[in-house]
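My questions all concern the structure below.
For this view, one protein chain was removed and the others were kept in their places.
The block that comes next holds subunit A.
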């Protein structure tokens, strides 16, 4: 407490869509480019780490408190782009989740779930709370990871267009609500 405050972390070069909502306590750090799409909601204390690679967050994503998007360390292989993180449109990243890989659109990451480095998660996937997708793993579309590592393909989501449609609508409604509730301070990161 008595010790001096550490210097503020460097602001990454960010391209933030004007409709995105970034709470004041959300943190963007690193030196690589951060791209944030339209209607994205970053809750307070959400972290976007661009220290080791670019981070791209698609449209209509919601990232909750204390979730981390981006790699804190470099990739093990050291290959360029190995530490890049991207999240597709319409994803939900619950609180305390960690994303260090690629996530397809409309997927959902439960509370404290973890997607390892270089992992590729498909579209409409669901990683239940506290589950892990190991580094380098690839999940096909509509996969559900649940119950301590069990995986299966959700036929409900795969075979029914209306269910996917409903998921979209629900996501849009959630985004609308969040936009009203969270004061926007995206200016802090664009200036």
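Simple rule for what comes next: a contact is a pair of C-beta atoms (placed from the backbone, for glycine too) under 8 Å apart; a residue touches a chain by one contact, two chains touch by 3 or more; residues count from 1.
Convention: contacts and distances are computed from a predicted model.
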| item | value |
| --- | --- |
| Which of "Inositol-1-monophosphatase", "Vacuolar protein sorting-associated protein 35", "Dynactin subunit 4" or "Large ribosomal subunit protein bL19m" matches, in UniProt, the chain that is not displayed | "Dynactin subunit 4" |
| Residue among A:27, A:112 or A:163 touching the omitted chain | A:163 |
| Absent chain, residues of subunit A that touch it | 126, 128, 144, 146-147, 150, 152, 154-157, 159-163, 165-166, 169-170 |
